[in-house]
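Omission of a single protein chain aside, the complex is shown with its protein chains in their original locations.
Presenting subunit A:
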Amino acid sequence: MAVVTDTEQGHHARPRGWSRWLAATNHKDIGTLYLWFSFTMFLTGGVMALGIRAELFQPGLQFWQPDLFNQLTTLHGLIMVFGAIMPAFTGMANWLLPLMIGAPDMAFARMNNWSFWLLPPAALLLIVSFAVPGGAASAGWTLYAPLSTQMGMGMDLTIFAIHIMGISSIMGSINIIVTILNLRAPGMTLMKMPMFAWASLITAYLIIAVMPVLAGVVTMVLTDRHFGTHFFNAAGGGDPVLYQHVFWFFGHPEVYIMALPAFGIVSHILPTFARKPLFGYASMVYATSSIALLSFMVWAHHMFTTGMPATAQLFFMYATMLIAVPTGVKVFNWIATLWQGSISFETPMLFAIGFVCLFTVGGLSGVTLSVAAVDIQLQDSYYVVAHFHYVLVAGALFSLFAAVYYWFPKMSGRMYSERLGKLHFWWSLVWFNVTFFPMHFLGLAGMPRRIPDYALQFTSFNEIASVGAFCFGLGQLIFLYNILWSLRRGDPAPAKPWEGADTLEWQLPSPAPYHSFVEAPELEVGENGAIRGMKGGVHH
(Lines give C-alpha, C1' and ligand atoms only; values in the text may rest on other atoms or scores of the structure.)
Protein backbone atom coordinates (compact mmCIF):
# COMPACT_ATOMS: atom_id res chain seq x y z
CA MET A 1 0.00 0.00 0.00
CA ALA A 2 1.47 3.29 -1.08
CA VAL A 3 0.94 5.31 2.05
CA VAL A 4 3.57 7.96 2.56
CA THR A 5 3.95 8.39 6.29
CA ASP A 6 5.66 11.64 7.09
CA THR A 7 6.83 11.42 10.69
CA GLU A 8 8.41 14.84 10.75
CA GLN A 9 6.45 17.14 13.07
CA GLY A 10 6.53 20.67 11.75
CA HIS A 11 4.29 23.52 12.76
CA HIS A 12 1.41 21.08 12.99
CA ALA A 13 2.92 19.52 16.10
CA ARG A 14 0.45 17.90 18.43
CA PRO A 15 -0.42 20.31 21.26
CA ARG A 16 0.00 18.94 24.78
CA GLY A 17 -1.86 19.28 28.07
CA TRP A 18 -5.23 20.88 28.62
CA SER A 19 -4.87 23.28 25.69
CA ARG A 20 -4.91 20.28 23.35
CA TRP A 21 -8.53 19.76 24.39
CA LEU A 22 -9.71 23.30 25.13
CA ALA A 23 -8.28 24.70 21.92
CA ALA A 24 -8.79 21.50 19.95
CA THR A 25 -9.14 21.92 16.20
CA ASN A 26 -8.17 18.41 15.18
CA HIS A 27 -11.21 16.40 14.12
CA LYS A 28 -10.01 13.32 16.01
CA ASP A 29 -9.54 15.25 19.28
CA ILE A 30 -12.93 16.92 18.88
CA GLY A 31 -14.52 13.59 18.03
CA THR A 32 -13.01 12.11 21.19
CA LEU A 33 -14.34 15.03 23.24
CA TYR A 34 -17.82 14.55 21.77
CA LEU A 35 -17.76 10.82 22.54
CA TRP A 36 -16.64 11.22 26.16
CA PHE A 37 -19.10 14.06 26.70
CA SER A 38 -21.98 12.04 25.34
CA PHE A 39 -21.00 9.01 27.42
CA THR A 40 -20.96 11.20 30.54
CA MET A 41 -24.38 12.51 29.63
CA PHE A 42 -25.54 8.94 28.96
CA LEU A 43 -24.56 8.01 32.52
CA THR A 44 -26.20 11.20 33.90
CA GLY A 45 -29.45 10.57 32.06
CA GLY A 46 -29.16 6.91 33.01
CA VAL A 47 -28.97 7.72 36.72
CA MET A 48 -32.15 9.79 36.30
CA ALA A 49 -33.80 6.82 34.57
CA LEU A 50 -32.84 4.64 37.55
CA GLY A 51 -34.41 7.26 39.84
CA ILE A 52 -37.60 6.92 37.80
CA ARG A 53 -37.50 3.11 37.88
CA ALA A 54 -36.76 3.06 41.63
CA GLU A 55 -39.90 5.10 42.29
CA LEU A 56 -41.95 2.87 39.98
CA PHE A 57 -40.71 -0.37 41.56
CA GLN A 58 -43.78 -0.27 43.78
CA PRO A 59 -47.04 1.70 43.71
CA GLY A 60 -47.27 4.62 46.10
CA LEU A 61 -44.62 7.28 46.69
CA GLN A 62 -41.35 5.90 48.10
CA PHE A 63 -38.49 8.15 47.06
CA TRP A 64 -39.58 11.31 45.27
CA GLN A 65 -42.45 13.72 45.41
CA PRO A 66 -44.41 13.82 42.13
CA ASP A 67 -42.87 17.16 41.25
CA LEU A 68 -39.30 15.85 41.41
CA PHE A 69 -40.38 12.69 39.59
CA ASN A 70 -41.67 14.85 36.73
CA GLN A 71 -38.38 16.75 36.69
CA LEU A 72 -36.52 13.44 36.42
CA THR A 73 -38.60 12.22 33.45
CA THR A 74 -38.21 15.58 31.70
CA LEU A 75 -34.47 15.90 32.19
CA HIS A 76 -33.89 12.21 31.43
CA GLY A 77 -35.49 12.77 28.03
CA LEU A 78 -33.76 16.06 27.26
CA ILE A 79 -30.32 14.86 28.35
CA MET A 80 -30.52 11.57 26.46
CA VAL A 81 -31.76 13.22 23.25
CA PHE A 82 -29.65 16.39 23.16
CA GLY A 83 -26.77 15.40 25.44
CA ALA A 84 -26.13 11.74 24.68
CA ILE A 85 -27.47 10.44 21.35
CA MET A 86 -27.08 13.50 19.11
CA PRO A 87 -23.55 14.49 20.27
CA ALA A 88 -22.45 10.84 20.09
CA PHE A 89 -23.38 10.67 16.40
CA THR A 90 -21.74 14.06 15.78
CA GLY A 91 -18.63 12.74 17.54
CA MET A 92 -18.60 9.63 15.36
CA ALA A 93 -19.04 11.81 12.26
CA ASN A 94 -16.16 14.04 13.37
CA TRP A 95 -13.84 11.12 13.94
CA LEU A 96 -14.74 9.10 10.88
CA LEU A 97 -15.92 11.31 8.01
CA PRO A 98 -12.52 12.79 7.10
CA LEU A 99 -10.97 9.31 7.27
CA MET A 100 -13.74 7.78 5.16
CA ILE A 101 -13.75 10.32 2.36
CA GLY A 102 -10.04 11.21 2.35
CA ALA A 103 -10.28 14.74 3.76
CA PRO A 104 -7.48 16.30 5.88
CA ASP A 105 -9.88 17.46 8.61
CA MET A 106 -13.37 18.91 8.96
CA ALA A 107 -13.94 21.97 6.76
CA PHE A 108 -14.10 24.52 9.60
CA ALA A 109 -11.79 23.39 12.39
CA ARG A 110 -12.30 26.37 14.69
CA MET A 111 -16.07 26.34 14.33
CA ASN A 112 -15.83 22.65 15.15
CA ASN A 113 -14.14 23.53 18.44
CA TRP A 114 -16.91 25.99 19.23
CA SER A 115 -19.62 23.46 18.33
CA PHE A 116 -18.28 21.12 20.96
CA TRP A 117 -17.45 23.58 23.71
CA LEU A 118 -20.98 25.02 23.65
CA LEU A 119 -22.28 21.67 24.86
CA PRO A 120 -20.83 21.44 28.39
CA PRO A 121 -22.26 24.83 29.49
CA ALA A 122 -25.66 23.80 28.10
CA ALA A 123 -25.52 20.52 30.00
CA LEU A 124 -24.49 22.43 33.11
CA LEU A 125 -27.52 24.72 32.78
CA LEU A 126 -29.79 21.67 32.65
CA ILE A 127 -28.20 20.04 35.70
CA VAL A 128 -28.00 23.26 37.72
CA SER A 129 -31.71 23.81 37.09
CA PHE A 130 -32.49 21.10 39.67
CA ALA A 131 -31.18 23.47 42.33
CA VAL A 132 -33.09 26.64 41.44
CA PRO A 133 -36.37 27.59 43.16
CA GLY A 134 -39.15 25.48 41.66
CA GLY A 135 -36.68 22.90 40.44
CA ALA A 136 -35.91 21.77 36.91
CA ALA A 137 -38.37 21.81 34.04
CA SER A 138 -41.07 19.23 34.64
CA ALA A 139 -43.30 19.54 31.56
CA GLY A 140 -41.90 16.43 29.84
CA TRP A 141 -39.13 16.66 27.24
CA THR A 142 -41.69 18.02 24.77
CA LEU A 143 -42.16 21.13 26.98
CA TYR A 144 -45.83 21.43 26.05
CA ALA A 145 -47.62 24.72 26.61
CA PRO A 146 -49.43 25.69 28.81
CA LEU A 147 -47.27 23.75 31.33
CA SER A 148 -44.07 25.28 30.01
CA THR A 149 -45.50 28.81 30.04
CA GLN A 150 -46.18 28.55 33.77
CA MET A 151 -43.22 26.90 35.51
CA GLY A 152 -40.39 28.45 37.50
CA MET A 153 -36.99 29.59 36.31
CA GLY A 154 -35.88 26.00 35.73
CA MET A 155 -37.84 26.28 32.49
CA ASP A 156 -35.91 29.40 31.47
CA LEU A 157 -32.61 27.60 32.05
CA THR A 158 -33.90 24.69 29.96
CA ILE A 159 -34.89 27.03 27.14
CA PHE A 160 -31.44 28.63 27.14
CA ALA A 161 -29.83 25.19 27.19
CA ILE A 162 -31.90 24.19 24.16
CA HIS A 163 -30.86 27.37 22.33
CA ILE A 164 -27.20 26.66 23.00
CA MET A 165 -27.39 22.99 22.05
CA GLY A 166 -29.34 23.94 18.95
CA ILE A 167 -26.64 26.38 17.83
CA SER A 168 -24.01 23.72 18.55
CA SER A 169 -25.72 21.06 16.47
CA ILE A 170 -26.43 23.47 13.60
CA MET A 171 -22.75 24.46 13.43
CA GLY A 172 -21.73 20.80 13.65
CA SER A 173 -24.09 20.01 10.80
CA ILE A 174 -22.83 22.82 8.59
CA ASN A 175 -19.34 21.42 9.13
CA ILE A 176 -20.43 17.91 8.17
CA ILE A 177 -22.21 19.05 5.00
CA VAL A 178 -19.34 21.26 3.79
CA THR A 179 -16.81 18.53 4.57
CA ILE A 180 -18.74 15.89 2.65
CA LEU A 181 -19.67 18.07 -0.32
CA ASN A 182 -16.35 19.91 -0.76
CA LEU A 183 -13.55 17.82 0.72
CA ARG A 184 -13.97 14.34 -0.78
CA ALA A 185 -10.78 12.89 -2.25
CA PRO A 186 -10.65 12.49 -6.06
CA GLY A 187 -12.55 9.31 -6.98
CA MET A 188 -14.85 9.37 -3.94
CA THR A 189 -18.05 10.31 -5.81
CA LEU A 190 -21.34 10.83 -4.00
CA MET A 191 -22.91 7.61 -5.25
CA LYS A 192 -19.85 5.62 -4.13
CA MET A 193 -19.63 7.25 -0.72
CA PRO A 194 -19.87 5.02 2.40
CA MET A 195 -23.36 4.76 3.93
CA PHE A 196 -22.28 6.43 7.17
CA ALA A 197 -21.25 9.50 5.17
CA TRP A 198 -24.59 9.48 3.37
CA ALA A 199 -26.50 9.09 6.61
CA SER A 200 -24.51 11.89 8.27
CA LEU A 201 -25.05 14.18 5.27
CA ILE A 202 -28.82 13.67 5.25
CA THR A 203 -29.03 13.93 9.04
CA ALA A 204 -27.08 17.19 8.94
CA TYR A 205 -29.59 18.63 6.46
CA LEU A 206 -32.43 17.54 8.75
CA ILE A 207 -30.77 19.25 11.72
CA ILE A 208 -30.31 22.51 9.80
CA ALA A 209 -33.95 22.38 8.73
CA VAL A 210 -35.58 21.64 12.09
CA MET A 211 -33.35 22.72 14.98
CA PRO A 212 -34.13 26.39 14.15
CA VAL A 213 -37.84 25.53 14.37
CA LEU A 214 -37.32 24.16 17.89
CA ALA A 215 -35.33 27.27 18.76
CA GLY A 216 -38.21 29.36 17.42
CA VAL A 217 -40.92 27.59 19.36
CA VAL A 218 -39.06 27.65 22.69
CA THR A 219 -38.37 31.34 22.08
CA MET A 220 -42.13 31.85 21.78
CA VAL A 221 -42.55 30.04 25.10
CA LEU A 222 -39.96 32.41 26.55
CA THR A 223 -41.75 35.53 25.28
CA ASP A 224 -45.09 34.13 26.52
CA ARG A 225 -43.49 33.66 29.92
CA HIS A 226 -41.80 37.04 30.26
CA PHE A 227 -42.76 39.53 27.57
CA GLY A 228 -46.57 39.48 27.55
CA THR A 229 -47.11 37.69 24.22
CA HIS A 230 -49.81 35.03 23.98
CA PHE A 231 -48.75 32.62 21.29
CA PHE A 232 -50.02 29.71 23.33
CA ASN A 233 -52.44 31.48 25.67
CA ALA A 234 -56.07 30.82 24.72
CA ALA A 235 -57.30 33.94 26.54
CA GLY A 236 -55.03 36.21 24.52
CA GLY A 237 -56.11 34.67 21.22
CA GLY A 238 -53.34 32.08 21.14
CA ASP A 239 -53.64 28.32 21.13
CA PRO A 240 -51.76 25.67 23.15
CA VAL A 241 -52.34 23.17 20.34
CA LEU A 242 -50.32 25.48 18.10
CA TYR A 243 -47.30 24.71 20.29
CA GLN A 244 -47.69 21.04 19.54
CA HIS A 245 -47.89 21.65 15.80
CA VAL A 246 -44.70 23.71 15.73
CA PHE A 247 -42.88 21.46 18.22
CA TRP A 248 -43.63 18.26 16.30
CA PHE A 249 -42.67 19.87 13.02
CA PHE A 250 -39.25 19.76 14.66
CA GLY A 251 -39.92 16.65 16.74
CA HIS A 252 -40.62 14.13 14.06
CA PRO A 253 -37.59 14.82 11.87
CA GLU A 254 -35.67 14.76 15.19
CA VAL A 255 -36.65 11.10 15.52
CA TYR A 256 -34.84 10.40 12.25
CA ILE A 257 -31.92 12.59 13.26
CA MET A 258 -31.37 9.97 15.94
CA ALA A 259 -32.07 7.00 13.66
CA LEU A 260 -30.45 7.68 10.26
CA PRO A 261 -26.81 7.71 11.49
CA ALA A 262 -27.56 4.39 13.19
CA PHE A 263 -28.72 3.02 9.83
CA GLY A 264 -25.43 4.23 8.34
CA ILE A 265 -23.29 2.55 11.00
CA VAL A 266 -25.09 -0.79 10.66
CA SER A 267 -24.66 -0.60 6.88
CA HIS A 268 -20.89 -0.75 7.48
CA ILE A 269 -20.78 -3.43 10.12
CA LEU A 270 -23.13 -6.01 8.60
CA PRO A 271 -21.24 -6.20 5.26
CA THR A 272 -17.87 -6.34 7.05
CA PHE A 273 -18.73 -9.33 9.22
CA ALA A 274 -20.85 -11.06 6.58
CA ARG A 275 -17.89 -10.62 4.20
CA LYS A 276 -20.27 -9.50 1.43
CA PRO A 277 -20.92 -6.09 -0.10
CA LEU A 278 -23.98 -4.20 1.18
CA PHE A 279 -27.06 -5.42 -0.70
CA GLY A 280 -28.82 -2.68 -2.68
CA TYR A 281 -26.48 0.24 -2.00
CA ALA A 282 -28.31 2.69 -4.26
CA SER A 283 -31.69 1.74 -2.82
CA MET A 284 -30.25 2.34 0.66
CA VAL A 285 -29.30 5.89 -0.33
CA TYR A 286 -32.73 6.55 -1.82
CA ALA A 287 -34.51 4.94 1.14
CA THR A 288 -32.58 7.15 3.58
CA SER A 289 -33.45 10.26 1.54
CA SER A 290 -37.12 9.37 1.30
CA ILE A 291 -37.35 8.70 5.04
CA ALA A 292 -35.88 12.17 5.59
CA LEU A 293 -38.38 13.81 3.19
CA LEU A 294 -41.38 11.92 4.56
CA SER A 295 -40.42 12.86 8.11
CA PHE A 296 -41.61 16.42 7.39
CA MET A 297 -45.13 15.28 6.54
CA VAL A 298 -46.13 13.17 9.51
CA TRP A 299 -45.79 15.40 12.56
CA ALA A 300 -49.44 15.43 13.57
CA HIS A 301 -49.46 11.68 14.26
CA HIS A 302 -48.19 12.76 17.69
CA MET A 303 -51.41 14.73 18.10
CA PHE A 304 -54.24 12.37 17.15
CA THR A 305 -56.04 13.12 20.43
CA THR A 306 -56.03 16.93 20.06
CA GLY A 307 -59.38 16.91 18.26
CA MET A 308 -58.15 16.98 14.68
CA PRO A 309 -60.68 16.53 11.87
CA ALA A 310 -60.92 12.92 10.67
CA THR A 311 -59.54 13.92 7.25
CA ALA A 312 -56.36 15.22 8.84
CA GLN A 313 -56.07 12.12 10.99
CA LEU A 314 -56.33 9.93 7.92
CA PHE A 315 -53.74 11.96 6.01
CA PHE A 316 -51.19 11.76 8.81
CA MET A 317 -51.98 8.11 9.43
CA TYR A 318 -51.36 7.09 5.81
CA ALA A 319 -48.28 9.31 5.51
CA THR A 320 -46.86 7.70 8.64
CA MET A 321 -47.52 4.20 7.37
CA LEU A 322 -45.76 5.17 4.15
CA ILE A 323 -42.49 5.58 6.09
CA ALA A 324 -42.59 1.86 6.81
CA VAL A 325 -41.89 1.29 3.09
CA PRO A 326 -38.38 2.82 2.83
CA THR A 327 -37.60 1.56 6.35
CA GLY A 328 -38.66 -1.91 5.24
CA VAL A 329 -36.40 -1.59 2.19
CA LYS A 330 -33.49 -1.00 4.55
CA VAL A 331 -34.32 -3.91 6.87
CA PHE A 332 -34.72 -6.30 3.92
CA ASN A 333 -31.47 -5.04 2.40
CA TRP A 334 -29.66 -5.75 5.67
CA ILE A 335 -31.11 -9.25 5.81
CA ALA A 336 -30.17 -9.82 2.17
CA THR A 337 -26.64 -8.64 3.01
CA LEU A 338 -26.41 -11.36 5.65
CA TRP A 339 -27.92 -13.99 3.32
CA GLN A 340 -25.33 -16.66 2.48
CA GLY A 341 -22.64 -14.49 3.97
CA SER A 342 -19.62 -15.93 5.72
CA ILE A 343 -20.69 -14.51 9.08
CA SER A 344 -18.59 -14.19 12.20
CA PHE A 345 -19.95 -12.77 15.45
CA GLU A 346 -17.51 -10.26 16.88
CA THR A 347 -18.96 -7.71 19.33
CA PRO A 348 -19.77 -4.99 16.73
CA MET A 349 -21.62 -7.60 14.65
CA LEU A 350 -23.58 -8.78 17.68
CA PHE A 351 -24.70 -5.24 18.43
CA ALA A 352 -25.54 -4.64 14.76
CA ILE A 353 -27.67 -7.80 14.57
CA GLY A 354 -29.27 -6.90 17.89
CA PHE A 355 -30.00 -3.51 16.36
CA VAL A 356 -31.71 -4.98 13.28
CA CYS A 357 -33.91 -7.33 15.36
CA LEU A 358 -34.91 -4.91 18.11
CA PHE A 359 -35.18 -1.80 15.94
CA THR A 360 -37.65 -3.78 13.82
CA VAL A 361 -39.70 -4.55 16.94
CA GLY A 362 -39.76 -0.82 17.72
CA GLY A 363 -40.59 -0.04 14.08
CA LEU A 364 -43.53 -2.42 14.12
CA SER A 365 -44.95 -1.01 17.35
CA GLY A 366 -44.56 2.35 15.59
CA VAL A 367 -46.71 1.13 12.71
CA THR A 368 -49.25 -0.04 15.31
CA LEU A 369 -49.28 3.44 16.85
CA SER A 370 -49.65 5.08 13.45
CA VAL A 371 -53.22 3.74 13.21
CA ALA A 372 -55.18 6.74 14.50
CA ALA A 373 -57.94 4.64 16.07
CA VAL A 374 -55.38 2.56 17.99
CA ASP A 375 -53.25 5.56 18.88
CA ILE A 376 -56.18 7.35 20.52
CA GLN A 377 -56.31 4.40 22.94
CA LEU A 378 -52.56 4.15 23.46
CA GLN A 379 -51.61 7.85 23.46
CA ASP A 380 -49.42 8.76 26.43
CA SER A 381 -49.43 5.17 27.71
CA TYR A 382 -46.45 2.94 28.50
CA TYR A 383 -46.90 1.33 25.08
CA VAL A 384 -45.47 4.55 23.63
CA VAL A 385 -42.62 4.45 26.15
CA ALA A 386 -41.84 0.87 25.11
CA HIS A 387 -42.00 1.83 21.42
CA PHE A 388 -39.55 4.70 21.53
CA HIS A 389 -37.11 2.95 23.82
CA TYR A 390 -36.96 0.06 21.34
CA VAL A 391 -35.96 2.48 18.59
CA LEU A 392 -33.74 4.73 20.69
CA VAL A 393 -32.01 2.33 23.08
CA ALA A 394 -31.92 -0.85 21.00
CA GLY A 395 -31.74 1.32 17.89
CA ALA A 396 -29.58 4.40 18.29
CA LEU A 397 -27.67 3.32 21.41
CA PHE A 398 -26.89 -0.24 20.25
CA SER A 399 -25.65 1.15 16.93
CA LEU A 400 -23.37 3.52 18.85
CA PHE A 401 -21.95 0.65 20.91
CA ALA A 402 -21.45 -1.30 17.68
CA ALA A 403 -19.66 1.73 16.22
CA VAL A 404 -17.39 2.23 19.23
CA TYR A 405 -16.32 -1.43 19.23
CA TYR A 406 -15.94 -1.48 15.44
CA TRP A 407 -13.79 1.64 15.14
CA PHE A 408 -12.07 1.44 18.55
CA PRO A 409 -8.96 -0.25 17.03
CA LYS A 410 -8.68 2.56 14.44
CA MET A 411 -9.19 5.30 17.03
CA SER A 412 -6.96 3.97 19.79
CA GLY A 413 -4.56 1.60 18.05
CA ARG A 414 -5.57 -1.15 20.46
CA MET A 415 -8.06 -3.99 20.42
CA TYR A 416 -10.88 -4.00 22.95
CA SER A 417 -11.48 -7.09 25.07
CA GLU A 418 -13.68 -9.37 22.98
CA ARG A 419 -14.70 -11.34 26.07
CA LEU A 420 -15.95 -8.23 27.91
CA GLY A 421 -17.50 -6.89 24.72
CA LYS A 422 -19.57 -10.04 24.25
CA LEU A 423 -20.54 -10.00 27.93
CA HIS A 424 -21.61 -6.37 27.52
CA PHE A 425 -23.74 -7.27 24.49
CA TRP A 426 -25.55 -10.28 25.95
CA TRP A 427 -26.04 -8.53 29.30
CA SER A 428 -27.48 -5.44 27.59
CA LEU A 429 -29.65 -7.47 25.23
CA VAL A 430 -31.25 -9.54 27.99
CA TRP A 431 -31.82 -6.72 30.47
CA PHE A 432 -32.94 -4.28 27.80
CA ASN A 433 -35.77 -6.64 26.93
CA VAL A 434 -36.56 -7.36 30.58
CA THR A 435 -36.86 -3.60 31.11
CA PHE A 436 -38.83 -2.51 28.10
CA PHE A 437 -40.81 -5.50 26.84
CA PRO A 438 -43.20 -5.52 29.84
CA MET A 439 -43.92 -1.85 29.15
CA HIS A 440 -45.91 -2.94 26.07
CA PHE A 441 -48.22 -4.92 28.36
CA LEU A 442 -48.44 -2.05 30.86
CA GLY A 443 -49.44 0.35 28.10
CA LEU A 444 -52.00 -2.00 26.61
CA ALA A 445 -53.47 -2.45 30.09
CA GLY A 446 -53.78 1.32 30.39
CA MET A 447 -50.88 2.55 32.50
CA PRO A 448 -50.19 6.20 31.63
CA ARG A 449 -46.63 7.48 31.19
CA ARG A 450 -45.00 10.23 33.30
CA ILE A 451 -46.69 9.31 36.60
CA PRO A 452 -44.91 8.48 39.88
CA ASP A 453 -47.69 6.27 41.23
CA TYR A 454 -49.95 3.66 39.63
CA ALA A 455 -52.83 1.28 40.20
CA LEU A 456 -52.02 -1.97 42.01
CA GLN A 457 -52.63 -4.28 39.04
CA PHE A 458 -49.58 -2.82 37.27
CA THR A 459 -47.18 -3.79 40.07
CA SER A 460 -45.65 -7.04 38.75
CA PHE A 461 -44.65 -5.73 35.34
CA ASN A 462 -43.27 -2.55 36.89
CA GLU A 463 -41.15 -4.58 39.28
CA ILE A 464 -39.78 -6.64 36.39
CA ALA A 465 -39.02 -3.46 34.43
CA SER A 466 -37.26 -1.84 37.40
CA VAL A 467 -35.06 -4.88 38.05
CA GLY A 468 -34.22 -4.96 34.36
CA ALA A 469 -33.36 -1.26 34.33
CA PHE A 470 -30.93 -1.50 37.24
CA CYS A 471 -29.20 -4.54 35.72
CA PHE A 472 -29.05 -2.83 32.31
CA GLY A 473 -27.56 0.28 33.90
CA LEU A 474 -24.99 -1.72 35.84
CA GLY A 475 -23.97 -3.53 32.65
CA GLN A 476 -22.87 -0.27 31.04
CA LEU A 477 -20.00 -0.18 33.55
CA ILE A 478 -18.67 -3.29 31.77
CA PHE A 479 -18.43 -1.14 28.67
CA LEU A 480 -16.69 1.69 30.52
CA TYR A 481 -14.24 -0.75 32.12
CA ASN A 482 -13.55 -2.43 28.79
CA ILE A 483 -12.78 0.91 27.12
CA LEU A 484 -10.56 2.17 29.95
CA TRP A 485 -8.71 -1.15 30.24
CA SER A 486 -8.27 -1.57 26.49
CA LEU A 487 -6.98 1.99 26.02
CA ARG A 488 -4.00 1.05 28.23
CA ARG A 489 -3.61 -2.69 27.98
CA GLY A 490 -5.40 -3.79 24.80
CA ASP A 491 -3.44 -5.75 22.20
CA PRO A 492 -1.96 -3.52 19.49
CA ALA A 493 -4.39 -3.31 16.59
CA PRO A 494 -3.36 -3.96 12.98
CA ALA A 495 -4.30 -1.38 10.32
CA LYS A 496 -7.23 -3.56 9.30
CA PRO A 497 -8.41 -5.73 12.19
CA TRP A 498 -11.57 -6.85 10.34
CA GLU A 499 -11.06 -9.13 7.38
CA GLY A 500 -14.15 -7.91 5.54
CA ALA A 501 -13.68 -4.14 6.10
CA ASP A 502 -12.99 -2.25 2.86
CA THR A 503 -13.65 1.48 3.45
CA LEU A 504 -10.92 4.11 3.35
CA GLU A 505 -10.23 4.46 7.09
CA TRP A 506 -8.85 0.88 7.17
CA GLN A 507 -6.14 1.89 4.68
CA LEU A 508 -4.60 4.06 7.41
CA PRO A 509 -2.35 2.67 10.13
CA SER A 510 -3.88 2.09 13.59
CA PRO A 511 -4.17 4.36 15.49
CA ALA A 512 -5.02 6.78 12.69
CA PRO A 513 -2.21 9.36 12.30
CA TYR A 514 -2.91 12.68 14.00
CA HIS A 515 -2.92 14.46 10.65
CA SER A 516 -4.29 12.06 8.07
CA PHE A 517 -4.68 12.75 4.32
CA VAL A 518 -2.85 16.06 4.53
CA GLU A 519 -2.61 15.57 0.80
CA ALA A 520 -5.65 13.90 -0.70
CA PRO A 521 -5.15 10.41 -2.14
CA GLU A 522 -6.28 9.36 -5.62
CA LEU A 523 -8.95 6.75 -5.09
CA GLU A 524 -10.64 4.04 -7.05
CA VAL A 525 -13.84 3.39 -5.17
CA GLY A 526 -16.65 0.85 -5.37
CA GLU A 527 -20.12 1.16 -3.87
CA ASN A 528 -20.44 1.90 -0.13
CA GLY A 529 -16.93 3.39 -0.15
CA ALA A 530 -15.09 0.12 -0.91
CA ILE A 531 -11.51 1.02 -1.79
CA ARG A 532 -10.30 -0.77 -4.95
CA GLY A 533 -7.10 1.24 -5.34
CA MET A 534 -5.32 4.16 -3.72
CA LYS A 535 -2.39 6.35 -4.76
CA GLY A 536 -0.71 9.03 -2.65
CA GLY A 537 -2.11 10.41 0.58
CA VAL A 538 0.27 12.02 3.06
CA HIS A 539 -0.01 11.73 6.85
CA HIS A 540 1.86 13.23 9.80
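In the analysis below, contacts are C-beta pairs under 8 Å (C-beta built on N, C-alpha and C of every residue); 3 or more make two chains touch, one makes a residue touch a chain; residues count from 1.
Here, contacts and distances are computed from a predicted model.
Visitor: The chain that is not shown, which UniProt protein name from "Phosphocarrier protein HPr", "Cytochrome c oxidase assembly protein CtaG", "Chemotaxis protein CheZ" or "Carboxymuconolactone decarboxylase" does it carry?
Guide: UniProt protein name of the non-displayed chain: "Cytochrome c oxidase assembly protein CtaG".
Visitor: Of the listed residues A:M188, A:M211 or A:L397, which contacts the missing chain in the full complex?
Guide: Checking each option in A:M188, A:M211 or A:L397, the one touching the absent chain turns out to be A:M211.
Visitor: In the complete assembly, which of A:L22, A:V47, A:V128 or A:A234 touches the absent chain?
Guide: A:A234
Visitor: Among A:L181, A:V325, A:A455 or A:L474, exactly one should touch the missing chain; which is it?
Guide: Hidden-chain contact among the options goes to A:L181.
Visitor: Which residue, A:I30, A:L50, A:A107 or A:L222, contacts the hidden chain when the whole complex is considered?
Guide: A:A107
Visitor: Over the whole complex, note the residues of subunit A touching the chain we left out.
Guide: Per the touch rule, subunit A residues meeting the hidden chain are 107-108, 170, 173-174, 177-178, 181-183, 208-217, 220, 228, 230-231, 233-237, 239, 241-242, 245-246, 249, 307, 309.
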